[in-house]
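Below is one structure, written out as structure tokens; the observations come after it.
Removed from the display is one protein chain of the complex; every other protein chain stays in position.
Here the chain labels run A, B and C in written order, and each chain numbers its own residues starting at 1.
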């Protein structure tokens, strides 16, 4: 089972864990991505390349399924405007093998961060905003 | 925040993710351990060394907190009798760093499996049972 | 070379002030790198924004593409900074 979603609506992480548990395997690993920012950031805007986002998440899920013995994968990536603490990303993987579930989940989360076509802008208290570009050096570049 | 529990009662994984999310960091990684077995296994019994179990889980959590920048850790290990598909273990870690959350969660899950004083017996359809000893070779020894 | 729809995202879209544009590159512009060079030659703001190839990624027909990859026959090419929302 592979379920990949790109949506503006919120999701229920507990419900996603339950869907993966119901597959009947011994382990469900998950990673929840949450809107976090420092200092005077008031909200976060996530922009996406709609025509590519779901396709790329599907490619990432297919790669993970080819590398680990997984019974299920769920990827949910939200776009739109977020308050701090809001859920943005859910990555989940089920397997009979605990180690496989954990490794696949880490791989999925890393691949989504590096390749899924979403971009993040921070809105600041003064009314300005800045993009988080994630350059190869991991430096953050105000624009 | 470190919360370590040894209990016979069930738990709500979604509620545990929510407690970790409320810490306000960017990532919550979790691993859910579920009763799974092959063939003619009808139920699973998890025995534990009560005087040591909570202390050992606490040691494992302390080690993880010393190695990764975590804002929260939850470990819940159940004991008693389980049907297939029942929740047995919850491991969760929150961090600003996605990679740290994922790695710490994998470390916590592996350490719990290797060191936490719990033992597993499978009850078979014919009324017999067998222990899963997890010898170093990972072979399963019927007793 | 046929007409190509260029689409922009993130800080690049905002700095260019547009979501995309239709281009008709000459026949020697074959790869992503060729495209970035050709666009840079059009002057500002392209030159400043596109000439540092390390800051710009591309997708050809909704699939990530490297500097040496061809976009021959593609209808849609996307340019954007390195992605990542979480």
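Criterion: contacts are C-beta pairs under 8 Å (C-beta built on N, C-alpha and C of every residue); 3 or more make two chains touch, one makes a residue touch a chain.
Model, not experiment: these values are computed from the prediction.
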item	value
Absent-chain contact - pick from B:10, B:47 or B:62	B:47
Contact residue for the chain not shown (choose from B:4, B:73, B:88 or B:105)	B:88
Interface with the unshown chain - residue positions in chain B	33-34, 46-49, 51-52, 55-56, 77, 79, 88-89, 112-121, 131-136, 141, 143
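Everything that follows uses one rule, which is that only the chains that are shown with their structure count from here on.
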item	value
Clusters that remain linked by touching, chain B excluded	one piece
Centre-of-Cα separation between chain C and chain B, whole angstrom	48
Computed distance of Cα centres, chain C from chain A, in Å	25
For chain C, residues contacting two or more additional chains	86
Residues of chain A engaged with two or more neighbouring chains	33-34, 113
